[in-house]
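Have a look at the structure below, then the notes.
With one protein chain withheld, the remaining protein chains of the complex are depicted in position.
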Amino acid sequence: MTDGTAADPPPELAGAEGTALAREMMRRMQRVRLFEEATIALFGAGELPAMVHLSIGQEAAVVGACLATRTSDFMTGNHRSHGHPIAKGARLDALMAELLGKATGVCGGKGGSMHLADFSVGSLGESGIVGSAIPVATGAGLAAQVRGSGQVALCFFGDGAASEGVLHESMNIAGVWDLPVVYFCENNGYAVSLTAQESLSVPDVAMRAAGYGMPGVTVDGQDVLAVFRASRDAVERARSGAGPSLVEAKTYRFHEHAYGLVVPQPYRDQAVVDSWFDTVDPITLFHDRLVASGVLTADELGALRDEVAAEVEDAVAFARRSPYPPPEAAWTDVYAPSAVTA
Amino acid sequence: MTDGTAADPPPELAGAEGTALAREMMRRMQRVRLFEEATIALFGAGELPAMVHLSIGQEAAVVGACLATRTSDFMTGNHRSHGHPIAKGARLDALMAELLGKATGVCGGKGGSMHLADFSVGSLGESGIVGSAIPVATGAGLAAQVRGSGQVALCFFGDGAASEGVLHESMNIAGVWDLPVVYFCENNGYAVSLTAQESLSVPDVAMRAAGYGMPGVTVDGQDVLAVFRASRDAVERARSGAGPSLVEAKTYRFHEHAYGLVVPQPYRDQAVVDSWFDTVDPITLFHDRLVASGVLTADELGALRDEVAAEVEDAVAFARRSPYPPPEAAWTDVYAPSAVTA
Amino acid sequence: MSAPPARNPTRARQLGFLQAINRAQHEEMTRDGSVVLMGQDLRANVFGAAAGALDAFGPARVRDLPLAEAGSVGVAAGAAMAGLRPIVDLTVASFVFGAMDQFVSQLAKARYMFGGQATLPVVVRAALYYQGGTAGHHADRPYPMFMNVPGLKIIVPSTAPDLLGLLKSAIRDDNPVLCFEDANLWGRKGRGPAIPDDVEHLVPLGSAAIRRPGTDVTIVGIGLGSYLALEAAEELAAEGVSAEVIDPRTLVPMDWPTILGSVGRTGRCVVVDPANRTCSAASEIAARVVEDCFGALRGPVARVTTDDTHVPFSPALEKQIYPTQAKVVAAVRRALA
Partner (left out) sequence: MSAPPARNPTRARQLGFLQAINRAQHEEMTRDGSVVLMGQDLRANVFGAAAGALDAFGPARVRDLPLAEAGSVGVAAGAAMAGLRPIVDLTVASFVFGAMDQFVSQLAKARYMFGGQATLPVVVRAALYYQGGTAGHHADRPYPMFMNVPGLKIIVPSTAPDLLGLLKSAIRDDNPVLCFEDANLWGRKGRGPAIPDDVEHLVPLGSAAIRRPGTDVTIVGIGLGSYLALEAAEELAAEGVSAEVIDPRTLVPMDWPTILGSVGRTGRCVVVDPANRTCSAASEIAARVVEDCFGALRGPVARVTTDDTHVPFSPALEKQIYPTQAKVVAAVRRALA
């Protein structure tokens, strides 16, 4: 500490363990950011078969939540699909190959950008049907409870998805059965062009938690530590058998709903959106905080960023050189082999 | 008033208008009760084609809510279907004929016990699919709002239905658009054999109202006046353009889930259930209150009951002597006539 | 919907429909601790197939569900992906519609879309509760809608032994299987080959049964339709017409070799299907027969289905709309003409 403005590190980030956590938070946020920036470049170069939904601006929310879980915990999410498995610890190469529709993709090229899944890190799949994976996470929580495995299920959904009936059904079932599920709302203020105000009859999604007998908190989604703390509390509660929770992170979608989607009528002020990169960028905010509190230096953080950049570059190269799936893959995996045959 | 225990009539029941309201409350509760007792007899005699779900014990809830609306207001409900249209003012003869599958039935014999509808009194139909009519009531509220008709929609649902996703979707839409809808939960403590505690993650359904930015109240569903007051407030709010409300009436299902349904394993204490007829019968409670407060005498109330009994008897006779629908009715009403034809 | 008598091993050879379900569930839950049973009113055994389950397997594995069809099926999908083998009793087939997105987008698609990572051993049971005065909201026979969705298997057993053996195979299958149970058969006792007492009585999915051999016409009958086909075949035998009756038992995967082989021999085909006519299982069978057996076909393929109307409440109306023995006989005559 060299001047009076520097703060002590927050308790979570103190000591060697704290530094390791800080590193991992930053590493995963950078992975999301740089992976998606590479995605933009690939999209611009016409290398992506279809549109992509980016989590840029929302990195603190997805990373803070995922780092509160273990690799063996379960997770589901939605069409804005890249950030979740990345934050949960999935390898970037197989994710990138998936975006290019390659055989080495995490889903063998059959899922694509909106439907990433990496079961090896507990990522049970993202849903292109908004809201549709919410009961899936709930069911994973049920399996953990029945098997007594101590696992927890993390369920990502958006402010738009919050209006879907399956959220209600799932939260009620989880509430009644005390399932180990953390419902995590990334409230980025919009469902495509519809504002959260127009789609939700309450200001905060977390206000609905009381209606299911579970705790609900709203946190600053740009503050990875705040998200981590709220998520950790919810995960601990779930793991202890006390039941589900709802965590809402108020966050910002820096880019358009999707790359490849032109929205004819403006629905938000582009000047304001542009200013977010300077004012509420979760990576910049965390970077400055780490430096100010002496947890990591700017040089260390720069080196970390470079490491991730190289990792992303490798992922892109891997994806590019990977082959497309063989034609017959179109018809496999419709069914699993049967146990009982004639 | 002849002795010190008699209370003054409550303001709603004071004066000539109050007496008329009291009469109408009692008349409609008796209509539900005696109609359904006749239904039991018909069921026992093998005259009903299928099982029937009775509202006996829940008369105060359905009548208190319906009398807070106008005939021109809309209403939907569920499989426990008789009480709602009766309370909304439908003719008993066409309802009873419907139960017998007769051509003169309110649905021409095509709906039956679980699916009564009498559009002439705003009854847009009961749903055998639990919860499925909730958005229908919500849509009727939308029509009223768009047309500026000043109508309100009353939406009956049970504690079991409260776990269905369409309730969430509907209440959210109504909340966002300030629709003139009153969501009315008849919480009779059971969904068939499942207790409300086992199916709901909160003690009171009304606790969920806050999550939709609407008022929610829980009332004694055996007290027709309490139900009427809460419903009147909600209806007034809706009619004034202030938006939807949730009213929950805690009530009791005196009979089995359905006549014709044998539940093999007991799930409630029959002695307790039997005691309800003495302790929480809404008709007895109201009767005694009216007499005690001098609104109506026991004789007047007895005469009223006799009137209703005669009406029910006529309805049964009408239903019995009515013809079955002609065979070709099986294939009509699948489609309405088309406006544009080749 | 009254309770069946408690399962009684000594009566296994005359097993009723509901007891067959109970026995299949009981045996498979005993065999495999990851099998769980979720449904409505199981503890109270309202539908009659859950007797004793809660006592035998406890509340962690036997759960009464709140009313939430999408949630129920989706929770089963997630539980399966995370290692359980759920059986979901949705009770009545008219209640499946609220769960359609979970059937299509999760149960049917997850394995494929995630490149084989997901395994979804889920059985969803629902009764075809028609022909009993329950009217339009309880009497659907919606299996053809699901036949249009790849990734799902579908069984419609028509005998108690088949129900036992198919349901056990379904529970062991690593794919989502929908079991549609024709409630008109609840009352019938087992028929067909005697059921072995051991717990390995399995009927593989995708194998049809030839209920009656014949040479002049093939009648394919689904669910109750297989009985109507048999009764019609007997009536026709008196007139010298020899009808072969096939019960597909599984609709997906369909046992095409058995059906097409039979039509190849008889040259005539009638399909009896309780579903609504348009885009029915009967339509699919007729389309496949004309596509693959045209050379052998000597007459039109006739469908005997429920009419394209809703189910009316009034008993005076309802009985007209379904397949009957008389309609099957008339259809065979058309096919032979």
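Points to keep in mind about this one:
When the chains are written out, they are named A, B and C in that same order, and each has its own residue count from 1.
In this text, a residue touches a chain if its C-beta (ideal position, glycine included) is under 8 Å from a C-beta of that chain, and two chains touch if they have at least 3 such contacts.
Source: prediction; values computed, not measured.
With respect to the full assembly, the chain omitted from this view is in touch with A, B, C. Set against the missing chain, the residues B:31, B:53, B:115 or B:208 yield one that touches it, B:115. Only one of the listed residues, A:28, A:82, A:110 or A:289, touches the absent chain: A:110. The hidden chain makes contact, of the residues B:13, B:96, B:142 or B:214, with B:142. Of the listed positions A:17, A:198 or A:314, the one in contact with the omitted chain in the full complex is A:198. Residues 49-50, 79, 98, 101-102, 105, 107, 109-115, 127-132, 160-161, 163-166, 191-194, 198-200, 261-267, 324-325, 327, 329-331, 334 of chain A touch the missing chain (whole complex, contact as defined above).
The chain not shown here touches chain B at positions 74, 76, 105-111, 115, 117-119, 124-125, 127, 129, 132-147, 151, 153, 165-166, 169-170, 172-173, 176-177, 332-342.
Counting the whole complex, the residues of chain C in touch with the unshown chain are 69-70, 94, 97-98, 100-101, 103-105, 108-109, 112-113, 135-137, 140, 142, 144-145, 147-151, 252, 275-276, 278-284, 286-292, 294, 297, 299-303, 308-310, 312-313.
Note that only the chains that are shown with their structure count from here on.
Taking the mean of all protein Cα atoms as the centre, the chain whose own Cα mean lies nearest is C. With centres computed as the average of Cα coordinates, no chain lies farther from chain B than A.
The centroid of the Cα atoms in chain A and the matching centroid in chain C are 41 Å apart. Separation between the centroids of chain A and chain B, computed from CA atoms only, is 46 Å. Chain contacts: chain C has residues 66, 68, 70-71 touching two or more partner chains.
Counting partners per residue, chain A has 165-166, 169, 172-173, 176 as the residues that reach two or more other chains.
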